Structure formats: structure tokens, C-alpha cells
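A single protein chain has been omitted; all remaining protein chains appear in their positions.
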Amino acid sequence: MTPAVPGIPDNEFIRGDIPMTKQEIRILALVKARIGEADTVLDIGAGTGSFSIEAALLAPRGRVYAIEKEPAGVALIRANAAKFGAANLEIVAGAAPEALEGLPAADAIFIGGSGGRLGGILAAADRLLKPGGRLILAAVTVETLHQALAALDDRPGYGTEAVGVHVTRLRKAGGKHMFQAGNPVYIIACTKGGPQ
Amino acid sequence: MTPAVPGIPDNEFIRGDIPMTKQEIRILALVKARIGEADTVLDIGAGTGSFSIEAALLAPRGRVYAIEKEPAGVALIRANAAKFGAANLEIVAGAAPEALEGLPAADAIFIGGSGGRLGGILAAADRLLKPGGRLILAAVTVETLHQALAALDDRPGYGTEAVGVHVTRLRKAGGKHMFQAGNPVYIIACTKGGPQ
Amino acid sequence: MTPAVPGIPDNEFIRGDIPMTKQEIRILALVKARIGEADTVLDIGAGTGSFSIEAALLAPRGRVYAIEKEPAGVALIRANAAKFGAANLEIVAGAAPEALEGLPAADAIFIGGSGGRLGGILAAADRLLKPGGRLILAAVTVETLHQALAALDDRPGYGTEAVGVHVTRLRKAGGKHMFQAGNPVYIIACTKGGPQ
Partner (left out) sequence: MTPAVPGIPDNEFIRGDIPMTKQEIRILALVKARIGEADTVLDIGAGTGSFSIEAALLAPRGRVYAIEKEPAGVALIRANAAKFGAANLEIVAGAAPEALEGLPAADAIFIGGSGGRLGGILAAADRLLKPGGRLILAAVTVETLHQALAALDDRPGYGTEAVGVHVTRLRKAGGKHMFQAGNPVYIIACTKGGPQ
């Protein structure tokens, strides 16, 4: 059976020790990316591949490129692609921005990790993104958030919005529901050549 | 042009003075409801109709019932349904649970407001929800959150998860981005007759 | 040298495996308790004793009673009292409300844990609290928060306020500052016989 996407529960992904974007953050990033069924999607810093997998299932007639430099991550993405039957997902083993060379123009680009090279990645993403395309970035540090806002919010022709999302899970323990905080993630969402 | 759903920006809805669920919360509620294109959906306490509109666009071959007791809300739902061309949206003017009588069995039920009558509404929702259906509840008070968890988390045959979502918008002012908090909303999501 | 109180850093306390209230929450609870230098203070569910220690140092001519039922907690409180030279701290090994019998009337009562017996503890606290005294409760579950609000916010002659506090630490890693969330804690603060 095809899983309902977006919204695959976290524990259905094969995870290893790689940090994984949590379900609620992934849902918001995927929805804000407005992925169409024939879209070309780039997932930069793909980690376990959870975003790529859901994007691939949302774009059955399109193609998703998962760029990841860590061999452990590449192995997880491969395992998850097999588990969820994402045949339209292509793994690009390597570090952005170099690994982005030769990739096709994209309808949506998601930047989940930048390995300290955000400037070069944003420049490459801008070149690869089609007019009207969507650029989504997830930031978990002050520095990435600041750099991304500085680069994107004043870019001519970009419409940009930014939100921080704090998810508190209610975990049942001893008949009570504990407030259990997840780390906040900031999502920056841009439309190339148009309003937000 | 059909708007991209889910994820219609808040400012595209006609709003009046009725409080409206914010975009990120609405996206999470809609995705967790796993609405299919031919589904029957109930939106209890529909307010401005923002959830109903997006649900109707997600279920073009299905039917959405927006239950709302306030005349001002009913007028806004009607205006928004016209604006977004949601022909499969039916307004039920009245207060739940009474107003739920005669409605068909549902694949998904969203409870956005309960007017102090949550117990009766949950009992009626349980009767109307199909096996495998999804019940989603948004709580903005301690009392509703507590009552909903007590009623749902131990209900035999229900799989339940609950998360609080705090969205902080980064609002640009004077060249800087201010952290601007939205009120937290708790989302309780249940599957009838199955695991979460 | 006497440590600056309130505000002893978390890592100066001897902790073991017992969960400890984090510094910022402890500061807010201590300040809202308005402890005077000759006050009698009860700390119910004292855990590692971090609240008791700081209260004892704020009330050098007063007396603090740390009530704790777990032997591991009692040992930690004793070790911390010795480390910080809190001679005016008395440990009461036992479970509230029974363990509260025989204790003197108090100027401030802090309830950090209730072991599922909040109703009886609140009744005993009400009897022990002097007119004008302060009752502070920390809740980390929906159920405790709900029960405490229900019991305290309408109590005749009590002025009550309640806030949730979410602390996000900025942890330096690899030259960047990660947003790292702590679990939210709700603080309910009451004045007996007067406005908040």
C-alpha cells in the first residue's frame, strides 16, 4: 500500500544515528514546497532521506535528487528509498555546492543541511531554481538562520517568509501526559520571482 | 486557478473578526487528517471556514460539512466557499452536537471549537466516524486539552498522538527580523480502530 | 564564599539520576515565592534539593523543610546541603501529605512534585500556609497543570497567576549556536488572602 504523504510517521523511516527532521517540521517543509506530481526536486543535505522519500511519493511522475555527503546517510537514503518504493529518487553522493553541478533545473529545492557552505549552496540553488520555483531552508542554528535571512529576504524577485516551529510532544507516562519539547526549527520559504 | 492545498496563506481568506486557525496549524491538522479525494469530512466549530475550504479542495469528489453556530461565522464560510470555488462544501448552521444529527458517516472529523460541550461532541463524533477514520482536535485551552486527552487517549480501539505547536513568525521591521510568537495550539490526532 | 542566590548554576549541584529543575525555572519559582530572610519555607517533592538549598540561603535566619520520599533524593539533598553550607535546611524523609504533619506554619510553600496525590497536598498546604503567604507549584504534565488550576484559580481569597516557561539553550557546537529546547514547565503562583 502506498503510504499517505506527506506525513509518514518518524518511526517508519530507517534512521541509524543520523539526526532526522521530525514529522511536523517535514510536513510543513513539504507543504510549503508545493510539490507537484511531475516536479523536479533537490534535497540538499538529505540526511536519512525522509524529506526526499516523501517528496518522491508526492511527485510520482517527477524526479527527486537527494544530495548527501556522508556515506552513512547515503546508505540510509538507499534503504529508505527501497522500503518506500521511491523509484524516482536518485542519490547524489557528494558535498554541495560541487555535487549540484550537472543537476537539472528544479521546481523545488530543500536545504536541510549546508555543512558550513551555505553561501555557495544558495548561489547554486538560485541558478538551478526555475522561475516560480520554491526554495525551502531549515535552520537549527542562529548562524544559519541569520545568514539565510540576510541572503534571501532582500533578494530581488524573491518572496520570503520565515517561521520558527517548536513542537512539544505530550508523552504518556504513569497515566499522565508530560510536555516534552523538541528543538525548534526555523523554516524559510521563498518563491523565486513572486510574492510569498 | 486552483489554489495549492493545503497551505493557502492566511491573508487570502475573508476573515472578519472571527479568530482563524493560523496557516501552519491548519496545514498540520489537514495533513494529519489524511483527507482523500472522495472523503466525507466534518468540520465542527468551523469559524471562518479556513479548514473546511482546504478540506473541500483536497476532496473534490467528496463532501465537507462545516458546522458553525455563529451567524457571522456562517456568513464568512459562505463568502470563502464562493471565493475559493468550494462547491462541495455544505454549511450546517447550528451548534454541535445537535447540529450533527442527520449527517453522514465521515472519513475525517475536525473539532476546532466545542462551545463548552466537548463531551457530547466527542460522543457524537465517535458514532459518526467510520472505522479507520481520523479524528483531529485543536485545543487552545488547558481545560479542552485535558478533557480531550482524558476522553481519547484511553479510548479502546483509538490510536492517539498529541503535540503542541508554537509558531514564531520572523517579522521584518527596520531591517531586522523580530521574533513574534503566535499562541500555541495543541493538536490531538486519532485513528479509530488502529494504531496512530 | 557564599554563592550568589538565587541563580546557582545547575552543574554546581550534586545531581545523581534524579531530574532537577533547571536554573531559569528555579530562579522564577524562587523569586515568585518572595522568600524573606527569616521565612519558614516548605519544599514538597524536593528532588535533589536545588530549590531548598537556594531557599535556605535566601532565608539565613529562617528554616527550610525539604520533604522527599525517595531515599536517593534524600541522600542528594543531604549532600547538597553540606556542599552549600545550608545549616537551616531540615530534611523530612517521607511522602506528602502525611509527611507534612507536625510541620510549622509556612511563609512560602513550593510544590515541585506530588506523586499523584496533589489534592491532599494542596489541602495540607492551604492549612499550613500563613495569611499573605505564597504557594508556588511547578507542573510538567497536563494533568497536574489542570488539577492545580482547577483547585487554585477559583479558591476564595487566593490571588493566582500561571505561566508556562520554555527555555531554549543556545549550545555552541562546531562554531555555531544550536537552538536546544528544554521541556516547558508551568509555574502557578498564589498569594493566600490577597491579589496576585
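By written order: A, B and C. Residues from 1 in each chain.
The definition used in the following text is that a contact is a pair of C-beta atoms (placed from the backbone, for glycine too) under 8 Å apart; a residue touches a chain by one contact, two chains touch by 3 or more.
All figures in this text were calculated on a predicted structure; none of them were measured in a lab.
Undergrad: Determine which one of B:Thr144, B:Thr160 or B:Thr191 touches the chain that has been left out.
TA: B:Thr144
Undergrad: Just name the one of C:Ala79, C:Ala93 or C:Val167 that touches the chain not displayed here.
TA: Residue touching the chain left out of view: C:Val167.
Undergrad: Of the residues in chain B, which ones touch the absent chain?
TA: 116, 140-144, 166, 168, 170, 174-186
Undergrad: Extract the touching residues of chain C with respect to the undisplayed chain.
TA: 4, 6-7, 9, 24, 27-28, 31-32, 34, 149, 153, 161-170, 172, 177, 179, 184, 186, 196
Undergrad: Residues on chain A that touch the omitted chain in the whole complex?
TA: For chain A, the residues touching the absent chain are 142-143, 145-146, 149, 166.
What we mean here is this: only the chains that are shown with their structure count from here on.
Undergrad: Just the number, please: Cα centre separation of chain A and chain C in whole Å.
TA: 42
Undergrad: Counting only residues that touch at least 2 other chains, which ones in chain C make the list?
TA: Where chain C meets two or more other chains at a single residue, that happens at 142-143, 166.
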